[in-house]
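Of the protein chains in this complex, one is absent; all others appear in place.
Residue numbering begins at 1 within each chain, and the chains themselves are lettered A and B in the order written.
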Amino acid sequence: MSRRRKNAARLLLIAAGTVMVCFGAMRGEAELVLGKAIRLCLECVGIG
Amino acid sequence: MGKNKNNLSRTTGRMRGWIQAGATLFSNIHLSNFFKGGIYQGGGKALCVPGLNCYSCPAASGACPIGAFQAVVGSSKFGFSYYITGFLILVGVLLGRFVCGFLCPFGWLQDLLHKIPGRKISTKKLKSLTYVKYAVLIGTVILLPALVTNDVGMGDPYFCKYICPQGVLEGALPLAAVDAGIRSALGTLFTRKLVVLVTVAVLSVVFYRPFCKWVCPLGAFYGLMNKVSLLGVEVDRGKCVSCGRCAKVCKMDVDITRAPNHGECIRCGKCVTVCPADALAYGCGFGSDEKEMKKETEK
Partner (left out) sequence: MKTKMKKMMMLAVAAVLMLSLAACSGKSSKEPGNLDEAVTMYQELMEQENEIFAKNKKLWEKVFMEADKGMTLQEDGKNYGEFLLDTIESAKDKFTEDELKTLKNGAEEIKKIEEKLTMLEEKYPEVAEKAKENGSTSCKDGSASVPADSGNMDEFPSFEGKDLEGKKVNSKKLFSGNKVTVVNFWFTTCKPCVGELKDLEALNKKLMKKGGEVVGVNAYTLDGDKKAIADAKKLLEKKGVSYKNIWFKSDSAAGKLTSGLYSFPTTYVIDSKGKVVGKPIVGSITSGEQKKALNDSIEQAMK
């Protein structure tokens, strides 16, 4: 991959990543993650 | 200029153990919970740490990206996680598998276990096993939680529930040690995963990082991003004498001169340290790779 194409891909991915994080957070995914992380569903972490 | 970069690279390589220790601490900062029992329940857990670090760990400061992904995808509300995927893309573009080499607690564990003296077996002939982790990623992390759901649309986090040894080591064991209720809740699931943990631990003494090479879905994803990661390893074609020492010393079975951005390279820096011609160095930023090398050869 030439440098230019590589850099273009990098910028595109950084942009996409940022947008995705914001979009995901806005639609409530971050809240869901928090909820699952502070209230352990025991089976989900392989206990019991 | 090349020499400076090389020195920084070598220093980084030497400091790796300390950086790994620091990263493990940073991912598990709430140490008092180990004695108190219980887990950290603050807002920091809405954010992910870069490495494989279970949020069932009493001291865990954030959420595990793999666990969080499955949680979102397995919920009845969402079928895909933009939040986590976006996070993984960002970390991947910036660091790639540098995370594996420097920031992942489970990687550090395997490094430490491998230091235990004894017979060491090379994994060069087992290269095809490295594809298994992609199957783990696609199967247990992405597809199964999203597709195999109960009558209300909820799916199990298959990787966390059945495979991940980190959860046993960091979560189940410390919690069961302090909490009688959890102790009595340990069942067949726990036993099976304990077997996984012990197997990985034993294998790690003999092979180098078997989990990272063959099983870890996080490593699989970051490996894909190695091709475009800003942080990588640069090969100075002008200096390289093709002695092959780098390939020989590489424990991830990568020939860095042929594939500087190989999906298996965890950027540990051993090749950089061992190169007699100073042809290898960490590179970061958009201007790396060909541009630098062209400059050198033109001189």
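Following the convention adopted for this analysis, contacts are C-beta pairs under 8 Å (C-beta built on N, C-alpha and C of every residue); 3 or more make two chains touch, one makes a residue touch a chain.
Please read these numbers as outputs of a predicted model, since none were measured by experiment.
J.: Need the list of shown chains touched by the one chain that isn't shown.
T.: Computed over the complete complex, the missing chain touches A, B.
J.: Taking the full complex into account, find the residue in B:66, B:99 or B:182 that is in contact with the omitted chain.
T.: Once the missing chain is taken into account, the touching residue is B:182.
J.: Out of B:11, B:41, B:199 or B:242, which residue would touch the omitted chain in the full complex?
T.: B:41
J.: Which subunit B residues touch the hidden chain?
T.: 38-39, 41, 71, 74-76, 150-152, 154-156, 175, 179-182, 184-185, 187
J.: Which residue numbers on subunit A touch the omitted chain?
T.: 32, 35-36, 38-44, 47-48
Keep in mind that, in the parts below, only the chains that are shown with their structure count from here on.
J.: Distance from the CA centroid of subunit A to that of subunit B, rounded to the nearest Å?
T.: Each chain's C-alpha centroid was found; their separation is 16 Å.
J.: In the complex formed with subunit B, which residues of subunit A make contact?
T.: Against subunit B, subunit A makes touches at 1-3, 6-7, 9-10, 13-14, 16-25, 27-34, 36-40, 42-48.
J.: Can you list the residues on subunit B that touch subunit A in the complex?
T.: 39-43, 45-48, 54-56, 60, 62-63, 67-68, 71-72, 75, 77-78, 81-90, 92-93, 156-157, 160-162, 164, 167-168, 171-172, 175-176, 182, 185-187, 189-190, 193, 225, 227-228, 230, 286, 289-291
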